[in-house]
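The other protein chains are all here in position, but one chain of the complex has been omitted.
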Amino acid sequence: MSLRLWFIALSHTALGQFMQNSKWGFAIVETFHLIALAVLGGCILLLDLRLLGFVLKDESAVALSRGLHRLFLGSLIVMVFSGIAMVSEEALKCFASPAFRWKMALLAVAVGFYFTVHRRALKSVAKGTATLQSRTAAAVSLILWLGVGVAGRAIGLI
Amino acid sequence: MKTHIGLVRNAALAATLALTAAIPALAHHSFAAEFDGSKPVRLVGKITRVEWTNPHSYFYVDVTNDKGVSTNWGCEGAGPGALSRRGWKKGDLKIGDTIVVDGYRAKDGSNLVDARRVTFPDGRTVYGGTPGDGGPGDNGTPEGAPNAAGPAKH
Partner (left out) sequence: MPLLQQLCQLLYDSRIGTLIRESDYAFSIIESVHVLGITLLIGTIALLDLRMLGLTLRHLSVTRIARAVLPLTWTGFVVMFVSGFLLFWAEAAKNYTNPAFRTKLVLLLLVGLNPLVFHTTIYRRVHEWELLTISPWRARVAAIASLTLWTGIIAAGRAIAYF
């Protein structure tokens, strides 16, 4: 089934119909999306600032990442589910929107980066240091996640 | 110039000489949540006020019905950035200009329409929807379907 048909199907689900006809549905779901955005952003910010050597330099980066990983995952899951609900409200608009496509592409790369290069960088940086590797990983991570956020904003504006 | 209102509930319309100064800035993310796709409206009227504002623009037109009764209607459009990308500049609409607005009436019955297509005095038309937004006139393109005042198709 073509991708476009999946979007149409989503708009026809009970979720989609509810979201399209509810006055407050979108606002409520988006509020959850924003709360999760704050938490996810907070986790990424702290991890990347550690990789840059700006905060918690004397703490183990690995322990930090292990401590924040569940919070990151939980907020990511909330964002995905709330995101699907919001897409179900305007599925074809999202499908046609270049901002939405950019957001999904950047999201995929950002998440993939988090579980691979980013994780390795956290493991590689010993206490009290930041390396070229860790700083680069942090910069890329921050740019990717910022891009996801900006693209998300653009969906509603263009 | 022929002026007419293509609307089902004329009585309700005539009964409300809308004091539309306080039309709420309904932020609709779903056309269907705020506006009624089964209530197409074609307004032909003189502009009384233009609010070229973020997050939504508003312009108000005085529409005179067959009985000579004048009603003020509010038309909600996109923000200035989105409008200018559609070739619509701030000064394009002047007080007293006669325009045609094809839109859909607010579900709460107020004299507010979601302006899907606007025809300027010089004949130029601007389509106000977004590709895929599901509102009437949406055919997945930025220009919209040729006749925006038709029923929504999904």
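The letters A and B name the chains in turn, as written, and every chain counts its residues from 1.
One rule holds in what follows: contacts are C-beta pairs under 8 Å (C-beta built on N, C-alpha and C of every residue); 3 or more make two chains touch, one makes a residue touch a chain.
All values derive from a computational prediction rather than experimental measurement.
Visitor: In the complete complex, the chain left out here touches which of the visible ones?
Guide: A, B
Visitor: Using the document's definition of touch, tell me which of A:Thr31, A:Thr116 or A:Thr129 contacts the absent chain.
Guide: A:Thr31
Visitor: Which listed residue, A:Leu68, A:Val87, A:Ala121 or A:Ala137, touches the chain dropped from view?
Guide: A:Leu68
Visitor: Could you please point out the chain B residues that touch the chain left off the display?
Guide: Those residues of chain B that touch the unshown chain are 24-27, 52-55, 79-81, 84, 90.
Visitor: Touching the missing chain, which residues of chain A?
Guide: Its contact residues with the unshown chain are 23-24, 27, 30-31, 34-35, 37-43, 45-46, 49, 55-56, 59, 63-64, 67-68, 70-71, 146, 149-150, 153, 157.
The rule is short, and it goes like this: only the chains that are shown with their structure count from here on.
Visitor: Could you state the distance in Å from the CA-based centre of chain A to that of chain B?
Guide: 37
Visitor: Note which residues of chain A are touching chain B in the complex, please.
Guide: 8, 11, 19-23, 25-26, 86, 89-97, 156-158
Visitor: Which residues of chain B touch chain A once you look at their complex with the stated criterion?
Guide: My answer: residues 29-30, 32-34, 79, 81-82, 85, 130-134, 138, 140, 154.
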